[in-house]
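I am attaching a structure below and will ask some questions about it afterwards.
With one protein chain withheld, the remaining protein chains of the complex are depicted in position.
The first chain written gets the first letter, and so on, giving A, B and C; residue counts start at 1 in each chain.
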Amino acid sequence: MKEQKAVRVGVIGAGRIGKIHAEDLATRINGAEVSCIADPLVDAAQETAIALHIEKVTADYQDILNDPEIDAVAICSPTALHAQHIIEAAQAHKHIFCEKPIAYDLQKIDLALAAVEEAGVKLQIGFNRRFDANFHQAHEMVTSGKIGQPHLLRITSRDPHPPSIEFVKQSGGIFFDMTIHDFDMAQFMFGDIEEVYAVGNVLVDARIGEEGDIDTAIILLKFRNGALGTIDNSRQAVYGYDQRLEAFGSEGMVQVQNIPTDSVIHSRAGEIAASKPMPFFLERYRDSFIREMAEFIECIRKDSPPPITGYDARKPVVIGLAAQESFRTGRPIKLSEIESGVR
Amino acid sequence: MKEQKAVRVGVIGAGRIGKIHAEDLATRINGAEVSCIADPLVDAAQETAIALHIEKVTADYQDILNDPEIDAVAICSPTALHAQHIIEAAQAHKHIFCEKPIAYDLQKIDLALAAVEEAGVKLQIGFNRRFDANFHQAHEMVTSGKIGQPHLLRITSRDPHPPSIEFVKQSGGIFFDMTIHDFDMAQFMFGDIEEVYAVGNVLVDARIGEEGDIDTAIILLKFRNGALGTIDNSRQAVYGYDQRLEAFGSEGMVQVQNIPTDSVIHSRAGEIAASKPMPFFLERYRDSFIREMAEFIECIRKDSPPPITGYDARKPVVIGLAAQESFRTGRPIKLSEIESGVR
Amino acid sequence: MKEQKAVRVGVIGAGRIGKIHAEDLATRINGAEVSCIADPLVDAAQETAIALHIEKVTADYQDILNDPEIDAVAICSPTALHAQHIIEAAQAHKHIFCEKPIAYDLQKIDLALAAVEEAGVKLQIGFNRRFDANFHQAHEMVTSGKIGQPHLLRITSRDPHPPSIEFVKQSGGIFFDMTIHDFDMAQFMFGDIEEVYAVGNVLVDARIGEEGDIDTAIILLKFRNGALGTIDNSRQAVYGYDQRLEAFGSEGMVQVQNIPTDSVIHSRAGEIAASKPMPFFLERYRDSFIREMAEFIECIRKDSPPPITGYDARKPVVIGLAAQESFRTGRPIKLSEIESGVR
Partner (left out) sequence: MKEQKAVRVGVIGAGRIGKIHAEDLATRINGAEVSCIADPLVDAAQETAIALHIEKVTADYQDILNDPEIDAVAICSPTALHAQHIIEAAQAHKHIFCEKPIAYDLQKIDLALAAVEEAGVKLQIGFNRRFDANFHQAHEMVTSGKIGQPHLLRITSRDPHPPSIEFVKQSGGIFFDMTIHDFDMAQFMFGDIEEVYAVGNVLVDARIGEEGDIDTAIILLKFRNGALGTIDNSRQAVYGYDQRLEAFGSEGMVQVQNIPTDSVIHSRAGEIAASKPMPFFLERYRDSFIREMAEFIECIRKDSPPPITGYDARKPVVIGLAAQESFRTGRPIKLSEIESGVR
């Protein structure tokens, strides 16, 4: 086989997730290299560049867009800038990996998707949990018929501790900050959703309520195929990051269980004790970041469609808007009500 | 300690559950004896009497009510007769164990409870799952604060296979036939419920739909204490009788898991295999029938309140009526709406 | 099908295990009835008889042997009397269920077996663990080829707490009191044993050592089929009665795991806790006593061979004698060395 040139990637943003993607692209993903890293806080970019032997560093992401040697960008900037960065990168004819979500506003999303469409570049959005080996395996089993016809879906998604109140203030609310991943997972597993009903309460931290948000929620889902589902969220599971899924159907059930921190069991006079689940998403989903980026690079090299497109990534936002509306009004909301309100 | 006389029980009904209670009272429960067993099908009663060394057999339950030697009755007649049998037994000053539910009509229930109140006898209703060692232990842990403040409750309750269509025709619908146990379990664990929202579908067997019933359901619960919960039901879990519970709170989580048929693990080339859950309720909940009856006898001997009263047993019926109404109207229903409709 | 008369059993001995067998025969096993119970402590026999509606009670077991109405005996007398009771019962032409072991002396065993042979009656010995549903299932899987050719066997057998020193004084030593069950299980699973090597120590209670016994042991086994195995014993597992088995072969592994006291899991800030195994043999093996007796009755009714014969039950004694000798001499001992020493 003829040797192919490495895909040269510019990383926009050197924050926590930008560093992870830069490290993976530089050291763990075959066929990729990081040509440049950009961040207005140029020191952060510089530090990452040195650690990873990245040649170019810049405070201005436009340098990446203007560099003809660069094939693709990884957009790791603040969410508020994602849509604009996608549009500019598309116009610069770069392939695009962008962190989720594109935006919380469907009109912004649609403008970004149109720009990508027009430029004919690839766009993959960072719903990384789809790439976790366990959820990936469950998805394979569901779509290959291992549970027969889908009947019931259950997603458990609980953080180990609430975020800071500063974070809560600008998080977009629990449905957009936490549940958005679960909305994506639900549709990944069982397909399109038609209606949601959301309930919630402030049970963990009263200050979260003071900011107008909730910290405990259940969202009931009706799927187009007739299946039913629930998502439950809590901002605080004292026993650790709780990330489970259960897909039940006519021929059986597939469950993704938590992964314990270690495989040690302690049997003693009072009880049998095992270790808690892995502490939080950086540990639990570490491999999924590598895998999603590897697939992004592969879809460029093979000129195949990205495993999760902009259109896929738009759907959880619609579901989130419906959940918000349901919680506000106390009644079930159809997704079509949200879509018809877009224009 | 002074020796106390055994409690003499008359068993009304010699069907499946009547035989179980008769056997337990006759052979497994200290301090009790079965004086008489009544069934219009007197042969069934006779057969049970012989096997268990029960002295008297009758076709007419009135013989039991009129027998001054009998202290208590176990009402195992068809549901439609429960309320009437309770009223007559109360008037005959017998203590009463009655199979669940008292009735599906709140007015009938209230008449029966009034009769019991007036007679001053004990009334215990057969919500046996409360007496299962596992659910009992979970309840102890929840009420003793092992999960802190209750936040989320989840009940999974799936039968191994659907009942016959003949049964479906007269079952009262899934909410009264299956979910009634889960409604009781929910209130047992987390206390009073304020609002329900129920969705469902016909996914297992179209004939169930033709009878106007559903075979797959999720019921969302709001508790008075602010906690939220879900129950999910299916008429067919091909992997066996699925009976799980998860109670989550500020300090942790308690889960009741399924009990496998055996403790054997088979590791082979393709996978690691374990046995299915116990097949159905007669196996899974066998011990709970013994324990509930033992506690009934004990509350008579000690003159203490029964562990589950008629008032406790009325509540799942209210919840079931609310679930029916929610499913019918497609909106959340408050229990107060049901109560205000009683008069 | 023509109705068969019940097998009438006389129970010899009304101690702990005698009461269990009497109760099972009287109330749980179809086709059997207890005609008489004998015990020199006639009050104990009397009490059991009343509770179970047994007609006859006697201080003298000869009354049972002389009763022409009685078909079979369950010998639950002290071990020292087993062989003699077997011989007399055989001569009285009763079928015989006898608690394990027949004796610790091969010559006594051989005399008893000869008497049974001559009388042509059935003899079943109470190695009850074979009848535990879990070990039974594992045995089925091993013999039906689910692990392919047997390679390695591992038996874990640890008591929750040491017996009283009084018991230790007359127990026959750990190999005959505890390991005898494991020796039987080993041969049940993998067939005949050729050589054993036993090591042990006093680690739990120094007083056990003062009595010349050990409280911790490992016995290494070589099977005739080339497989290898280990048994480990401890007189004290603080986390409960530990009864596990692992059979490994060319095509896989079968494991019998402990059975937890309940199915409740408690997830909390520090760890995930499950319940301990069932406390001791009366709980863990309760069902096996019923099943072994049911099979004894069935082999009489069907005139089929008993599921575990006197010859089967002789083998663990030979293995135990070899283990004793190995521990005494510090070298591996072939079973043929023990057999050649019998004469």
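Here, a residue touches a chain if its C-beta (ideal position, glycine included) is under 8 Å from a C-beta of that chain, and two chains touch if they have at least 3 such contacts.
Given the structure is predicted, the values throughout are model-derived calculations rather than measurements.
Trainee: Out of C:Asn30, C:Gln62, C:Gln149 or C:Ser336, point to the residue that touches the absent chain in the complete complex.
Mentor: Result: among the candidates, C:Gln149 touches the missing chain.
Trainee: Can you say which of C:Leu52, C:Val73, C:Ile193 or C:Ala227 touches the chain missing from this structure?
Mentor: Candidates C:Leu52, C:Val73, C:Ile193 or C:Ala227; residue touching the omitted chain: C:Ala227.
Trainee: What residue numbers in chain A mark contact with the hidden partner chain?
Mentor: Against the left-out chain, chain A lists 27, 53, 133-134, 137-138, 141, 146, 251-259, 262-269, 275.
Trainee: Under the stated touch rule, tell me which residues of chain C contact the chain that is not displayed.
Mentor: Its contact residues with the unshown chain are 149, 151-152, 154, 158, 197, 199-201, 203-204, 216-218, 220, 222, 226-230, 232, 234, 236-239, 242, 248, 250-253, 330-332.
Trainee: Counting contacts across the full complex, list the positions on chain B that touch the omitted chain.
Mentor: That gives, for chain B, the contact residues 237-240, 260, 266-276.
Everything below uses one rule, namely that only the chains that are shown with their structure count from here on.
Trainee: Suppose you list every residue number at the chain B-chain C interface; are over half of them used by both chains (same) or under half (different)?
Mentor: Result for this pair: same.
Trainee: Measuring between Cα centroids, what's the chain most distant from chain B?
Mentor: Relative to chain B, the chain with the farthest C-alpha centre is A.
Trainee: Roughly how far is chain A from chain C, going centre to centre by Cα mean, in whole Å?
Mentor: Roughly 58 Å, centre to centre.
Trainee: Could you please state the distance in Å, as a whole number, between where the Cα atoms of chain A are centred and where those of chain B are centred?
Mentor: 43
Trainee: Taking each chain's centre as the mean position of its Cα atoms, how many Å separate chain B from chain C?
Mentor: So the centroids are 39 Å from each other.
Trainee: So which stretches of chain A touch two or more other chains?
Mentor: Counting only residues that touch two or more other chains, chain A contributes 237-239.
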